[in-house]
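Heads up, one of the protein chains got dropped from this complex, but the rest are sitting where they should.
Moving on to chain A:
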Amino acid sequence: MIYVGAASDIPDGEAARVQGEVSIAVFHVDGALYAIDDTCTHQDASLSDGWVEGCAVECPLHAACFDLRTGRPSGPPAKKPVRTHRVVVSDGHVWVEESVGVETSAQPGVPVDAVAEEVA
């Protein structure tokens, strides 16, 4: 588990960046948290600097859009999906479980005010 920070430090519409094996971006959208690889698969740009609209983030360099739940690009210029990661919220603190391997599954958003989740 990688510690991200206090949930209150990631306001709605904003993102945090943490370092795992690679950089990971954690987004807060409409009360839910999502984690994906931070680096755009198209070219070197940090998705946590991107524009969030609905459940998608637009890369700040080329406007490639990625679905925060699945990591899939919505179309060109990106070709490959980014990996998704499991978010855990406990007592107002946010953690990320970094996925292993290239293929990752869809991750539902985790409510930012979740309290009961167990930290592994």
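Criterion: contacts are C-beta pairs under 8 Å (C-beta built on N, C-alpha and C of every residue); 3 or more make two chains touch, one makes a residue touch a chain; residues count from 1.
Convention: contacts and distances are computed from a predicted model.
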Undepicted complex member, UniProt protein name, chosen from "FtsX-like permease family protein", "Chromate transporter", "Pyridine nucleotide-disulfide oxidoreductase" or "LytR/AlgR family response regulator transcription factor": "Pyridine nucleotide-disulfide oxidoreductase"
Selected residue (touches chain absent from view) among A:Ser23, A:Ser46, A:Thr70 or A:Ser90: A:Ser46
Residue, one of A:Gly20, A:Pro60 or A:Pro111, that touches the chain absent here: A:Pro60
Where the unshown chain meets chain A, residue by residue: 43, 45-46, 48-51, 58, 60-63, 75-77, 79
